[in-house]
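Just one protein chain is left out here, and the rest sit where they should.
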């Protein structure tokens, strides 16, 4: 099931070049993206209305895309502006377009009715666009429905097991119970653990000479975006002592490609003062390794679900946040369907 | 949808050896081909009637094929002539056979009722079998239904876009409108363009020191065979001046393998006087490169159709021939079904 009245990350800004076309599928719909001459991004259905060839196999020409099969040209509004061999273009020749916003280095498309598009609902992924922060862009492709990945992000108890050798490092994370608070279009989730070893991926950032206290505070917003402050400081050190802290900001955004595959856009940012390019790279390597651990586990889980028939999942206290978020999605879907 | 009362190219003659078996699927039916001792080709269903093993995994023995699983032997008429361990063969032990004709270096099978097989309907692919012409045989496999490839061959406006760098070279081809005339079991299509650059693939044949006039005149016949005269001469030169012309003959035949895959047999011939083996090879390389361009585009189109649900194609003037041919196929299918 997909929500439609949402901004979905469709690409990193740098993926849409000033010359050329980008094909990407969102909610099962094939899109072609390109920049007009003023630099703004257009998103069109990636099927020529003539014989249904993908426009992304054609050519970017100024403010238009030209189909590579029979040469029809379409502008950024999806209107056909040329049919080779015809003096005038027949009325109604057009392909669908999607509202697009570029924000914090991400290109978002609105998949619902265009008139309902609401810019207030764009996530605040500030650390990709702030002079005091440094990030590296990331992307993974999942052959898994988006919900299972959202489940994963909504319950960090898995850090103790899936990420024992990377992000985790202690079973204390699984034993801790998070605070869960409703916020607009989402949940705020906070988890703290005291006096645990520094996790392996902190090694790129700072050496601690003793156990640390760690915190994870994140908003998880519709459709499926995680915005997180996290960090650690020497056990017992006073809050806010940036000289002895690790302090990170990250964003992870799930965009369903199809019912059973998902785009996973992510970035992990650190304050600029915390280190140079080597630190950025070390942090990225730690994160990508961990996200591959997730992908392996969630893909295996999805495989077991597909093969295994109708067995229901069993809910435990650790599932509180993911159950609340699943209900939020269902309410929103009912609202979109006009049922509420 | 398949027409059955047709000759379909199943193989180039040289693909059926004097010793050995050839397996090929036509209209979803697996066939095994072999030559009897008099050199004629037999086509049998490629499934032993005993336990359904493919006969093509067995052995060619004289005028028979022997199943490689339990040793049953079948003659060119499909009759079982030996069951190991039995003195006499039980009556009725047989596999289906198909009428076969070898003509102009191609092996054709008749997929309808054998008594309706009509040799008059064999296409005249003369340039594969004529001392004044030189050809090179070609084959491509498509993971695409045959109709989309027929559509492509029935509208040459795509030459300007798909084949810009190979067979085309000018948007004049897309702007020109062809003559379309009904003929027996097909259409005759003629397109001329005046004063255009010589297309890149002509370079193997002749250098022109100015723009040329080009022509494409082809019959497109049931089930899906293109027989074409094409060529070019210096713009304004008189017709028939063979010293200054490029004049080609080609044949392209589509044979459905399954509902969603197609055998594409083709040849491009030139008059012997136009050049030696190097010319033949250069011409073939130009053509195969172009046909790969078609395959990439049509495969992408088919992908978009499969993924994209029920969107209808939109017909434009350039689609006149393909729409007429689709109607011809439908009429013929209705006739086969006894509806007319």
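Things to note:
Order of writing sets the chain letters: A and B. Residues in each chain are counted from 1.
Everything that follows uses one rule, which is that contacts are C-beta pairs under 8 Å (C-beta built on N, C-alpha and C of every residue); 3 or more make two chains touch, one makes a residue touch a chain.
The structure displayed is predicted, hence computed values, not measured ones.
Across the entire complex, the residue among A:157, A:225, A:252 or A:268 in touch with the chain not shown is A:157. Remark: the omitted chain is touched by one listed residue; of A:19, A:37, A:88 or A:311 this is A:311.
Seen from chain B, the chain kept out of the figure touches residues 25, 28, 30, 46-47, 49-54, 57-58, 66-71, 83-86, 90, 93. By the touch definition given at the top, chain A reaches the unshown chain through residues 151, 155, 157-158, 160-162, 171, 174-177, 296-297, 300-301, 303-305, 307-308, 311, 313-314, 316-319.
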